[in-house]
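Below you'll find the structure, written out as C-alpha cells, and then a few comments.
Only a single protein chain was left out; the remaining protein chains are all shown in position.
What follows is chain A.
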Amino acid sequence: MEFLIALMVGALVAAAVYLMLARNVLRFLFGLLLISNAANLLIFASGGLTPESPPLIPEGAKLPPEGVANALPQALVLTAIVIGFGLFAFALVLIYRGYQTMGTLDSDEMRLAEPEDGH
C-alpha cells in the first residue's frame, strides 16, 4: 500500500514539474496544484497506513487499542488542503488579473516590473 502511494506521489510530482516548466503561467499554476496535492499525499503516507482500524477509543477505556490509524497526519493534511485551496484561489484570480492588464500569459513577456534596459 505504501509502495503504491509512493509511486503515485512520484507520478504527481513528475507531472507537476513538467507543467511548472512551461512558460504559460496558467499551466504553471495547474502544476502547482498537482504538486501541493502530492505533498498532502506524502504527509498522509508518512504517518503510516493502517487500513480498517479507525482511531476510536472503546467505551470505558482511556486509550485506543494498539495499532489504530494515526489521526495526526490526517489533521495536518486537512489544514494543508484548506490553506492550499485559499492560496490557489488567490493565485488563479491574480493570474486572471495579470492576463487582463498585461494581455499575456507568457512569463517571458512579463517584463513590466523588470524592464529589459534595467530602468
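Operating definition for what follows: a residue touches a chain if its C-beta (ideal position, glycine included) is under 8 Å from a C-beta of that chain, and two chains touch if they have at least 3 such contacts; residues count from 1.
To be clear about the criterion, contacts and distances are computed from a predicted model.
According to UniProt, the chain absent from the figure is "Multisubunit sodium/proton antiporter, MrpD subunit", selected among "NADH-quinone oxidoreductase subunit H", "Multisubunit sodium/proton antiporter, MrpD subunit", "RNA polymerase sigma-70 factor (Sigma-E family)" or "(2Fe-2S)-binding protein".
Only one of A:I57, A:A71 or A:M102 touches the chain withheld from this view, namely A:M102. Contact with the undisplayed chain is limited, among A:M8, A:I43 or A:V68, to A:I43.
Interface with the hidden chain, as seen from chain A, comprises residues 20, 25, 28-29, 32, 35-36, 38-40, 42-43, 45-48, 72-73, 76, 79-80, 83, 86-87, 90-91, 94-95, 97-98, 101-102, 107, 110-114, 118-119.
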